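The block that comes next holds subunit A.
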Amino acid sequence: MNTAQQTARVGLFFLLGVALIWVTFETLSDGKIFKDNGYTLVAGFENLKELKQGDEVRMAGVKIGSVEKTRLAGRRAEAILRVEPGIKIASDATATIVMAGLIGTNYISVDLGTPGSPALADGAELHTKVTADINTIMSEIGNLGQKLEGALASITDSMKGKDGEPGLFQKIDKLVSANTESTTVTLSNLRDITTKLKDGEGTLGKLINDPKLHDDLLATVAEIKSAAADAKIFVTETQGILAQVKSGKGALGTLLYDEESAANIKATVKNFHDVSDKIARGEGTLGKLLNDDALYIGVQNTLKKADRAIDGLGDSGPITAVGVVAKSLF
Partner candidate 1 sequence: MPTCPIHRNPITAAESPAVGIAIEGLSKNFGPLQALKNVSFAVEPGEIFVLMGPSGSGKSVLLKHIVGLEAASAGRVLIDGHDAATEGTLEKVRIALVFQAGALFNSISVYDNLALYPREHQLGTEAEIKEKVMRALQILSLENAAQKFPSELSGGMKKRVAIARALVMEPQLMLYDEPTSELDPVMSATISEIIATLKDEYHVTTIVVSHDRELALGIADRIGILMGGELVFLGPPSEVATSKDPRIADFFHPKIDLKKPRFKSLET
Partner candidate 2 sequence: MKQLNTILLGFGGAVQLLLQSCKYLGTLPRQRARFIEQCYLIGYTTLPIVAILSFFMGSVLALQSGYSMQNFGAKQFIGSLVGLSFARELGPVIVAILVAGRVGSAITAELASMKVYQEVDALVTMNIPPARMLVMPRLAAIVVMMPILAIIGDLVGWFGGALVSKYVDAIAIDPEAYFSALRRYMKFKDVATGLVKAEIFGFVVVLICCSIGLNTRGGPREIGASVTRAVVASLISILVLDYFVTKALM
């Protein structure tokens, strides 16, 4: 081979190598050094968690920039975000740190803000919001499990009665069965009673004719049903009783005139009502769990991942503990 050919090949080879290095550089650094354009925003957080330099900034899931720097500024942590040019961020947009994976990959999510609000300028500060991270969610779930168990236990207790004393339903049941004989006698009075009931006279009349009360009871039952499987037994029992009450069996007369019993039932129902109201309003842990969709979906995703991890890992460490809690809960 002559020298010219050799020189040509070496030259070509060299150019190829330089080109490859350049391409790699461009790809991996997004050409950051050549065009350091776009503008920066400051996002202050109480805790940056796993966020690090180079993590993405997304708006509605689309990448719009990256975390240029993280730093400590006084009593808070700041992330300097470099946003691509042409991307407008509304001044009332909120930034949150979002977890993309179980093993500590995060990005900053910026919401769209309200339309028409002015765009943020270079160096401006973004509103931020603290979101639950995996650790708080997991400890919440743990607490939730305990609370739920306690609540169910007390419900069961109130049904069964404590220390040998008959519970509410047992009392009713006893009342009903003990007075079967007098039912026939009572039956004759029924017509009178029904007319009275129709007119809305007496406690039972009120009970039956007040649709709000009835609806509440049904709603409560439905909510409890969805909240806890254990409560199902109770509900069936309640339903059975209600059926009896509806069909007019048992010591209805007694019940009718026993204002105390009626008040008892009313009180119990009211308690459930309160609880379910709270749940419906999203108060308390259970309420949050049921009402905060985002949290629920987040937890669900997390647990799915945890589940997968558990499948592979068998038994090792905290993930498994969380998994067990999660499994017993759902």
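Keep in mind how these were chosen: all candidates are chains of the complex that A comes from, given by their letters.
The definition used in the following text is that a contact is a pair of C-beta atoms (placed from the backbone, for glycine too) under 8 Å apart; a residue touches a chain by one contact, two chains touch by 3 or more; residues count from 1.
Here the structure is a predicted model, which means the values were calculated and not measured.
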Chain touching subunit A (counting every copy) in this complex, out of 1 or 2: 2
List of subunit A residues in touch with candidate 2 within their complex: 3, 6-7, 9-10, 13-14, 16-18, 20-21, 24-25, 27-29, 54, 103, 305, 308-309, 312-313
